[in-house]
Each structure stands twice: as structure tokens, then as C-alpha cells.
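Note that one protein chain is taken out, while the other chains of the complex remain in position.
Now for subunit A:
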């Protein structure tokens, strides 16, 4: 007959009946176990999909790479391609390039991506389970129960610890079993990946104390992650195997374990210390603020809207301009320096690599500079694909939380409401492609004394924009016809990334590759662009858009 709430109240308090003198710290953590179970139950699908996908990806990568790069000579060709600045920026410090074994290759090229993805999961989870709960007011209900001040933060951290441990254990098992990699090195590397990802979980615990909104909290943490990627990249470009600068990035603390080359454990301790420091800082900050409050205070705003805030486009732009600005800063910071490496020296260095052997010659073709530009523009476009998908998906909470219904109760048509949203995403994508990618890359090459045509870069950006158009319109179709399935847009976005990065390595069937819009853009300026493909992308965008508008005009609006 016991009601569930009573049950909670009975189980949640500092039930371990600590002696009175230690009750202050025990009380701060009261109910952690209960909250942990609750968070796991609420998030187990997300956690399983994230970690499961990452584990499978590890195993598949190693098996596939073993099949593609069979001989040592094959792998040395690959190693040569990784010595340049671009390779170093997007891979690792280059341990084992002299004897590029499967393990060395996995560490050098995959550790960065695994850390980035696992850290992304951790950041999103922490923000979701702490700040988002607080912002929505739900945690107020929980805190009214005998639940400690730090219980939610600790439980949220334990959730990602459990997920990360699962990743380390199952990922290592796949690498050691089917992947046939050395157990000790594998376990060191994977533990490093898990610990570094937990550092970012710790950082999110800190940023969650700073801002009122979970989006801002995770945004700050992602900014730290981006900085970590960039700092590690620049540090490693300065010096093979990393310079002093590299060590400022948590990512180095995993890569510097030199797994499969000359493994060492102590860099993992740096991560451990960083985690403890971050959690302590988070707890200290949390003790200083009110529930629902933040350390960075919001400012007051205008009593009357600016004349420009008229119509749905202006509203959506207003909501997304901050995000767009940060993405622009990130892109410029990423691709400006990349252009600098194309100076006279680096240009010839790339030519040297291209001349080294048949495989690199194939990658870089007859015009290594063009190939480098193609790779840079692709990376920019892939980042923009992620931005755009996220930007379009923000229409969903607008509807679910009732703001769309409120707008539509005024004299606003559904068509203009939807198109305004898509237009903001599309214009944002154009800005990032042209002003965030093509232009800084061109300025970079100009400053370093190379002569690259701006027109070529703008053409590349424009071609990718058509591909992005398909992504936007596809997401809109999902939203219009299958609103509950809208997150599936990430599947196409993921396919675009996997196809471009690993399509040839993983020997993906052409049928699947053809589903990715970027497949049709190709490797311009290394390879010429087929105008027919671009027309096709434009046509696909138009058809999908028409379909989306038709669907959105027909269906019920979820008014909150």
C-alpha cells in the first residue's frame, strides 16, 4: 500500500544513519543512489545507443583497417599521409609512424575522434541531468524531498562513469578479441579515452553552475572541447610527438600514453587529477549559489522590441544568432590557421608526401595543394552539416513547448513559419561555408604566400551548400510528416560524415554512399565538379522542401 513518493522519502534521506558530526557531508549527498537509478532509467536508451555505436565503431574500424591495409608497406603509405599538418591536426601526435602497426594507426587516428564523441555524450548527459532539470523546474520537486545539494551532480556524473566504463570494457574486448590488439596497450588506451571524456564531464559539471540554461552550459563545455582539439593539434604540429603546448589539452593525456608503441601509464594520472579538480570546483561553486540560480547573472533587456523583430524569420534568427556566431568563430579559428600551412614551405612538403608513394599519390593526385584544399573544405562542410541539422531540429521544441502554437494563433501561416526556420538554418550554413571556411582559408593561404583562387574556394563552398540544402530539406520532411521521428535526421548527418571519412576505407556499398549528398559534391577542387550532380542536389532540395511544406500544412500542431 505504500505510495511511491513515500517510498522515495524513506529511502532517499541520509539513511545510512551517519553519526551527527559527519551528517553535513552525508546530507549533501543524500539520495544519490535513488537519483542515479532514476537517471539511468530515464536515459538508458540514449546511453545504450551512444556507447553501443562507439563500441561497434571501434571494432569495425580495426577489423576493416586490417583488411584494407594488409601489408606493412600499405600501412607505411598511410603513415606518410599522416605526417603533414592537416593529418596531424585531425589525428594524433604521430607515435609509431616509423612502424605503423594496426594498433599505432588506431591510436594515432581514432583516439581523437573517440574522445570527441564520448566527451560529447558526457557533456550532453551531464547538462541534461543537472542544468536542464533545474531550468525546467523539475528538480525543485526532487530537492523538496530529503535529497542533498550535491546528489544530482554526483548521480549525473556516476551515470556517465557507468556508460564510459561500459565503453572501455566492451570496446577493449572487441579490440583484443576480433581486433587482435595487445591487451595491456588496448586497456591503457581505452581507459585513457574514458578518463579524458570524464574530464569533459567534470568541466560540464562546472559550467552547469555558471549558466541558467543547459544549452549555454553544454555550449561552454563544447567550447572547451573545441579548444582542446585545437590546442592539441597546434602543439603536435609544432613538434612531432607533441610540444609543451599539447600537454595543455586533455586529449593529449590519452594520446601521450603511446599505446602500441611504448606504452606508459602515468599520463592517465593527469586526467584523474583533472577530474577531481573539476568536481571539487563544481561542488564549491554549487555551494555558493541558489537552486535555479547561476553564477553568471542574466542581464535585463529592452522593454520594447527593436523594429527589426517583426516576422518569424527575425524571431528565429534572434534565437540562433548566438550559436551561429560561436560556430563562425570556431570555423575561422580552425580554417584560417589551416590556410597558413599552405605557404611555400608546406606546399612543397605536401608535394613531397604526394611523391612518396603510390597511395599518397592517389590521395593527393597531381595537384597536392588542390587536394589539401578539398580536404579542408570538406571538414568545414561536415562541421556545417552538424550545425545545420541541430539548427533545423530546434523547431521541434518550439512546437512541443507551445511557442509555435502561440505564434500560429496570430496571423502567421504555417508555411512562412516553417520556411523562416529553414531559411535561418540555410543562411547560417552559407555564412559558415563561405565566411567560416572559404574566406579564412583563402586569407590564410594569401598570408603564407601561396596563390589560391578565392573563386575556387567559393565554388566549393557553394557546391557543399547544395548538399546541405538536401540535409535541411530532409530534416524538414521528417519534421513535417513524422514529427516523433525527427531526431532520425542525425542518421543522415552521420552517414554524410562516415561516408566522407571512411567510405572508401570501410568499403561502403555505392548504394549507401549515394544517399549522402556530399558524395555527389565529390573532391573539388582536386577533382572537377559535375554540374549535373549539382543540379540534381538542387532538384532534390526543391522536391523535399515542397514535400515538407505540404506535410506541415496538413498535420496537427502539438500545442504543448
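Keep in mind that, in the parts below, a contact is a pair of C-beta atoms (placed from the backbone, for glycine too) under 8 Å apart; a residue touches a chain by one contact, two chains touch by 3 or more; residues count from 1.
One rule holds in what follows: contacts and distances are computed from a predicted model.
Remark: of the listed names "Sodium:solute symporter", "Dihydropyrimidine dehydrogenase", "Tetronasin ABC transporter ATP-binding protein" or "GMC family oxidoreductase", the one matching the undisplayed chain in UniProt is "Tetronasin ABC transporter ATP-binding protein". Among A:144, A:300, A:511 or A:532, the one in contact with the hidden chain is A:300. Residues of subunit A in touch with the missing chain: 135, 212-213, 298, 300-305, 309-312, 315, 318-319, 322, 401-403, 405-413, 554-557, 559-560.
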